[in-house]
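Take a look at this one; I'll ask things after.
Not every chain is included here, but those present sit where they belong.
Order of writing sets the chain letters: A, B and C. Residues in each chain are counted from 1.
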Amino acid sequence: MPTVKLVDEQSASPRVKAIFDDIKATKKIDFVPNFWRALAAHPDNLERAWNQGKSIMKDGKISLLLKEIVAVAVSVTNSCRYCINAHTAACLKLGLDQESLGEVLAVIGLYNQFNKMADAFQIEPDILPKLE
Amino acid sequence: MPTVKLVDEQSASPRVKAIFDDIKATKKIDFVPNFWRALAAHPDNLERAWNQGKSIMKDGKISLLLKEIVAVAVSVTNSCRYCINAHTAACLKLGLDQESLGEVLAVIGLYNQFNKMADAFQIEPDILPKLE
Amino acid sequence: MPTVKLVDEQSASPRVKAIFDDIKATKKIDFVPNFWRALAAHPDNLERAWNQGKSIMKDGKISLLLKEIVAVAVSVTNSCRYCINAHTAACLKLGLDQESLGEVLAVIGLYNQFNKMADAFQIEPDILPKLE
């Protein structure tokens, strides 16, 4: 049972409806994902989150695909079911092939292991050349 | 104080010394990072971890730089000080510029927020087209 | 499938039954939540956990509602499905309105993002005035 009621497109207020339309147009999908429908229970949160996400998740200095790969890495490390599902699908839709996905998952697994081993040893960061 | 004694190159056993040499050659660095010096307290662990890391962290279907970016995303999400430091430096060494790093960090921050909001709502994953 | 068998009220031992009755009376509910039914598989754990929870989750210097809001913040950050559900419901039952819940969720989302960005930067805590 969701913690808030999901807003559907039919009953959305004009303010929420406009954001729903922008979501569908920007993401080129024909439905409003549950994440945004849940956020719509609190329109200020919906607007703030959508504007933030829209301004970040687009091609920039790095590609949208690379950003979606980073989203998978974060979502897996946080064990977020909803987000793992959504961002893995986004990567595949943007052209990541299964073999490359396998490499991404291997790296994610590796560093979840190495991160904790580094913590276990309580080692200090290596002294590296300074940032210029 | 590290939880195990760091092994240094001078006092390393031949088995450990050979791995240390391979680490320096493979990573093109002139020192053995503390992570591997700590692992060397347990040579079986060192050998297993190094072989695993070496087989994953190389150019493949996706580039080593993309893999290092994934390593940063995992390490930040796990809040691993040692690894954030090491992998951010590796990204910069492999040519990631500061502006691109800024975009990576924005994506990492965004999904640490959105992951928890999705969890808060307890929403079900969207029904997406099947994997072929 | 739960990892332990849930104890039901009918088959509970007198020791467990007494705690179940105290749970229902204290929380003013007419069923024993699954959390306590699972803990009852190990009566020492049940008794210890219930006594601890009962002594903390009551009006004190800060109100029970504020404590339930803190419980939501912890549970969302830990992505605990069972607990998010239970403590969100407790907040609403204690009078938190939907708009206030929206503000709580916005703050929880914000700091899950900012926490990780602070970790990413590896910044030192600011020097603040001393605790008196």
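Observations
The rule we apply is simple: a contact is a pair of C-beta atoms (placed from the backbone, for glycine too) under 8 Å apart; a residue touches a chain by one contact, two chains touch by 3 or more.
Just so we're clear, the structure is a prediction, and the values are computed from it rather than from any experiment.
All protein chains share one sequence; of the complete assembly in this entry, 3 are displayed, while the total copy number is 6.
Heads up, the rule we're going with is that only the chains that are shown with their structure count from here on.
Taking the mean of each chain's C-alpha atoms, the chain closest to the overall C-alpha centroid is A. If you average the CA atoms of chain A and of chain C, the two centres end up 27 Å from each other. Annotation: 34 Å between the Cα-based centres of chain B and chain C. The mean-CA centres of chain A and chain B are about 20 angstrom from one another, to the nearest whole unit. Counting only residues that touch two or more partner chains, chain B has 77, 81, 85, 108, 110, 112-117, 119-120, 122. Listing the residues of chain C that touch chain A in their complex gives 79, 84-85, 88, 98-99, 101-102, 105-106, 109.
Of all the residues in chain B, the ones that touch chain A in their complex are 1-4, 6, 31, 33-35, 37-39, 49, 52-53, 56-57, 60-62, 66-67, 69-71, 73-75, 77-78, 80-83, 85-87, 89, 92, 97, 99-100, 103-104, 106-108, 110-126, 128-129, 131. By the touch criterion given at the top, residues 1, 3-4, 41-42, 44-45, 48-49, 78-80 of chain A touch chain C in their complex.
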